[in-house]
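Removed: one protein chain of the complex. Kept in place: all other protein chains.
Order as written gives the chain letters A and B; numbering starts at 1 within each chain.
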Amino acid sequence: MLFLLAAGFSLIFGLMRIANLTHGALFMLGAYIGVTVMRYVPNLWLAALAAGVAVALFGGLLERFILRKLGGNVLGQVLVTLGVAFIIADACLVGWGGDPIPIPTPPTLQAPVRMAGFVFPAYRLAVVVIAVAVAIVLYLLMERTRLGAMIRAGVDDPQMASAVGIPVSRLFTIVFCLGAALAGAGGVIGGPIMSAYPGLDSDMLPLALIVVILGGVGSLLGAFAGAFITGFVYTFGVALLPDLAYVILFLPMIVVIAFRPRGLFGKFAA
Amino acid sequence: MRWIVFIILAALLPLVAGEYYVNLSSQIVIFAVFAASINLLLGYGGLPTLGHAAYLGVAAYFSALLQLKLHYAHWLAAPLAVAGTTAMGCAFGLIALRATGLGFLMLTLALSQVLWGTAYRWVSMTDGDNGLRGLQRPMPFGLDLNQAMPFYYFTLVVGVIAIWLMARFVNSSFGATLKGARDQPRRMEALGYDVWLIRWITFVYASFWGAVAGLLFVYYHKYIHPVSLSLANSAEGLLAVIAGGSGTLAGPIVGAAIVLLLKNWASAYIERWNMLLGFVFVVIVVFMPEGVVPGFQRLWKRFVSRT
Partner (left out) sequence: MEALRIQNLKKAFGGLPAIADVSLAVEAGERRLIIGPNGAGKTTLFNLLTGDLPRDAGSIELFGAEVSRLATHSRVHMGLARTYQIITLFPKDTLEHNVALSLLGLSRSRWSMFGRLPQHFYAEAGAVLARVGLEAAAKRPIAEVAYGEKRRVEIAMALAQKPRVLLLDEPLAGLSREERAQVKGLIAGIPRETTVVMIEHDMDTALDLADRITVLHYGRVIVEGTRAEVVADPKTREVYLGH
């Protein structure tokens, strides 16, 4: 689940050098949209799709009208995304109220699954499977398709790419939408585990940051590895030292940064 | 010269304004010190930080805990709180300065979020969402600071000293090297400057003043809650700096006043301050990126050159 969140963030940061602080809020927005959709269509997967599309649209608008104006003004972009995150957070509070809203697990995945002597909640397994599937799809997209090649060219050298005729600015919008879609859909898919509640964005954003910094910017493998390690450490941490679990969450990131400022697989030092 | 006038006006304020405004002014001074400490990093160091509330909050919690759990008197608790927070700043600086620019920003954000989350969850120490209450204001030289006016003067004195020291800092030789490192770090290295060390020292100094602001903060409110460590709080400070103008000394002070006044005025009409904060962020960044003070300085120069 962390991967879905982080991959979008890493993409946007790696390609567009924009630290999209709205990402956590987009995740939350997705979750809330999912809640509303599910009131009418009680199917989690459709809701995820719908949320993904809706959030992607929102992201596209954001990128096109606001972020574009600030091209190059890195600090400005960060602040604007932060501002928008606040706006979304409060809007969600107004729209959906202050109580946490649980998202029900799909009935087919409610029973626990037995595997190799351990018992896993089936839904969590499903999420892992989805994450892996998404990772593979993203990987194929990046490495095998023309779109992916263009995106990679845009990352490495935007001026050159645009000189060669690659529509860099439209690509940016597409990437942003893709990242936003991942966040939005992720919000719904993560719903049964996290529920939708105010403050979800502030809980998710630092996780996205940790995963991306730990795993390295601009690298899908890094996002995956980062998500895995972080999730692992967190679960253990919560079990061993519940009070300080939050600190433990950050330890791998801090350790890795101390030795390798670009993260485990990063393309450049943040 | 303008400073002296300003200080005199500030000192005369309680004589003409009611208690509400005096209290508001105390808050502005505290926030101004906070914003000025952020500006050391952002405006003069070229290092944008989103985690500065960490120093404010930790110093506040330190002071509160020393008071409540160990019953330390203020003359002992205050320096301990500031020293402890500054030590934390040393460590955080080591981590955050492994990167520059955006990476630095994200690291400062991540670090302060740890503290924020810990403040909520370490209930045995911080009482989580309830915050710590029942705190006392200090009594320097036996003066009672519980009334608005004496507290205001106390805060004003501390604030003026703080800003004055920060001004000496940025105008010193070291300050010149800091500004140089902000503008051309590679060139500075080639001239013999240890840019990392310059930045780290500035980071620690900024965390020191953030801690001082934190003490003033907890003295004023007599209460501390994890929300003071939040990203929103750091962002408000950052907004104050940017709104007022990041390259100047007066900028953060003006910005602090603007943000606090806006917050107070707006919360009478609008419930959702965060949304307004977000809007203001977007508007200022897109339309007025250099802030209010440089804008005025420009207009003033044009006005003067015409007459």
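By definition in this document, a residue touches a chain if its C-beta (ideal position, glycine included) is under 8 Å from a C-beta of that chain, and two chains touch if they have at least 3 such contacts.
Everything numeric in this text was worked out from a predicted model, so none of it was measured.
By the touch rule given at the top, the unshown chain touches B in the complete complex.
When the full complex is taken into account, the listed residue touching the unshown chain is B:Ala190, out of B:Ile4, B:Ala190 or B:Ala268. In the complete assembly, the contact with the undisplayed chain comes from B:Thr177, out of B:Thr86, B:Thr155 or B:Thr177.
Of the residues in chain B, those that touch the hidden partner chain are 168-169, 171-177, 180, 183-184, 186-195.
By our rule, only the chains that are shown with their structure count from here on.
Inter-chain spacing, taken between the CA centroids of chain A and chain B, is 31 Å. Of all the residues in chain B, the ones that touch chain A in their complex are 48, 50, 95, 98-99, 101-103, 105-107, 109-111, 113-114, 117-118, 121-124, 230-232, 235, 238-239, 242, 272, 274-275, 277-282, 285-286, 289.
Per the touch definition, chain A reaches chain B in the complex via residues 13, 17, 19, 66, 69-70, 73-76, 78-80, 82-91, 93-94, 202, 205-206, 209-210, 212-213, 242-247, 249-250, 253-254, 257-258, 261, 269-270.
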